[in-house]
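Please read through the structure below; I'll follow up with questions.
Taken from a larger complex, these chains appear in their original positions, while the remainder are omitted.
Chain lettering (A and B) follows the sequence in which the chains are written, and residue indices restart at 1 in each chain.
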Amino acid sequence: MTHGYINDKDDYLKRLRRIEGQIRGLQRMVDDETYCIDILTQVSAATKALQTVALGLLDDHLAHCVVDAARDGGPDADKKLKEASDAIARLVRA
Amino acid sequence: MTHGYINDKDDYLKRLRRIEGQIRGLQRMVDDETYCIDILTQVSAATKALQTVALGLLDDHLAHCVVDAARDGGPDADKKLKEASDAIARLVRA
């Protein structure tokens, strides 16, 4: 089975490397004793970037794994739906 | 002026390096074509860790910069309150 995000693997990797850069930037800001509010602005930006990655992965997952399982039917469809619901709840409450 | 978080600088740096490790772990997961739901679980963990850093920085900021400005009074106190409110709104809506 291939996962939904595979087609955009390079794009996801690029975005995650950019987020890694943001986190390293945060370490430099703390090390340089930057003003707290400016650090918080950067933390919010990194959090939003992570959420965008999560929403993208979830879309791909619904459109591939969940739809495929729904078409096949059977207990796997229910399992996949339960997993997706739990992942959505974790994102909403994160 | 020193910032509130300076006393815990090493702790913040340690936490940010751990988050950097989580982001690099996410890149490996995407590269290895790990199951989407497992990647999402790790994204939620990194997001929560970032939020905890943000809440800590904000607490230190309120307890130092905002309280100091409040004691000094004058227009700087209002400016600092406005800045803090905007940062809180960005976190809540992130």
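Just so we're on the same page, a residue touches a chain if its C-beta (ideal position, glycine included) is under 8 Å from a C-beta of that chain, and two chains touch if they have at least 3 such contacts.
The structure displayed is predicted, hence computed values, not measured ones.
S.K.: We see 2 chains here; how many are in the full complex?
M.R.: 4
As a working rule, only the chains that are shown with their structure count from here on.
S.K.: For subunit A versus subunit B, what separation do you get between their C-alpha means, in angstrom?
M.R.: About 18 Å, centre to centre.
S.K.: Name, in rising order, each residue of subunit A that touches subunit B in their complex.
M.R.: 2-6, 9, 12-13, 16-17, 19-20, 23-24, 26-27, 30-31, 33, 35-37, 39-41, 43-44, 46-48, 50-51, 53-54, 57-58, 60-61, 65, 83-84, 87, 90-91, 94
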